[in-house]
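Note that this complex is displayed minus one protein chain, with the remaining chains in position.
Chain naming follows the written order as A and B, and within any one chain the residues start at number 1.
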Amino acid sequence: MGPRGLIGPTGETGVKGQKGEPGETPDDSNQRVAFTVVRLSTSDASTSHYTRLPFQATETLLPGTSFDLETGTFTCGVPGTYVFMFSVCKYSSNYLRVYLRKNGDAVVSGQSTDSSHYEQVSGSAVVVLQRGDTMHLTMYGRAYSDSDHKTSFSGFLLYPE
Amino acid sequence: MGPRGLIGPTGETGVKGQKGEPGETPDDSNQRVAFTVVRLSTSDASTSHYTRLPFQATETLLPGTSFDLETGTFTCGVPGTYVFMFSVCKYSSNYLRVYLRKNGDAVVSGQSTDSSHYEQVSGSAVVVLQRGDTMHLTMYGRAYSDSDHKTSFSGFLLYPE
Partner (left out) sequence: MGPRGLIGPTGETGVKGQKGEPGETPDDSNQRVAFTVVRLSTSDASTSHYTRLPFQATETLLPGTSFDLETGTFTCGVPGTYVFMFSVCKYSSNYLRVYLRKNGDAVVSGQSTDSSHYEQVSGSAVVVLQRGDTMHLTMYGRAYSDSDHKTSFSGFLLYPE
């Protein structure tokens, strides 16, 4: 009997693997944070720069946004870059200083020392917050508001971390 | 004749598939809405809290943003969460109250009752709008502006619905 035949040829290379899935489209639906709160009562006075300005109604409060009206405090649940804006009406017969505070420290502030007229004290800032950081306004002097919401505080998440 | 040769070896594993395409960047090009409009004339007076403050020029108006200068009215075309900001210069010899209104109702307002000086009345709010909702300013008193745009109204879409 003759020798065994030669070994057969190598099989074909397997087919190329499937292309990977497309990357995920960012879903930011749980990363929406925004509020506008207002005061309704005509007067609130303070003789300390650290007295928190309470609020009495929410004009806008997106789901998941944490704002405590009684202490006027926003608590950060989604870390990121935020924008805050305030406009507080000074009571006519007093001066008014308003402070936007992060965890108690002044970020920006504003004032009017005209004790004869109603006037707005407005300000704003961009702030980077970690989870649990708080933002609130304090005031020194006397703030006015009414059913037309002459005193308001707004904030929103600009960029999630 | 000798026996048939052995079966050939298994082919090589196929090459790895290509990496998937990058995820899609959400296409928000039709979800960009923003404006800044200004007044140019020196005076506009009103004795009603419901008189709309007209504007006279656009500093910024993104394509698709609907703002009617004559009635000072923004109409929402893309539902979502919006931010509005205004700064209106009070005429020296009058008081001034300014209201930011959604479909006619005051969201926030501001005032200056100092009838001897020019002053700014500024405010802002975050508002959730449906398609067709309108935003405008009304004023009571007398507003001032000039070619340096001392009176302006801005808005932008923060989060599409």
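By our rule, contacts are C-beta pairs under 8 Å (C-beta built on N, C-alpha and C of every residue); 3 or more make two chains touch, one makes a residue touch a chain.
Quantities reported herein were computed from a predicted structural model and do not represent experimental measurements.
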item	value
Residues from subunit B at the interface with the omitted partner, ascending	1-25, 28, 32, 34-36, 38, 59-60, 62, 85, 87, 89, 92, 114, 116-120, 122, 124, 147-150, 152, 154-156
Where the unshown chain meets subunit A, residue by residue	1-26, 81, 83, 85, 97, 99, 106-114, 119-128, 158-159
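Simple rule for what comes next: only the chains that are shown with their structure count from here on.
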item	value
Between subunit A and subunit B, centroid-to-centroid distance (C-alpha), Å	17
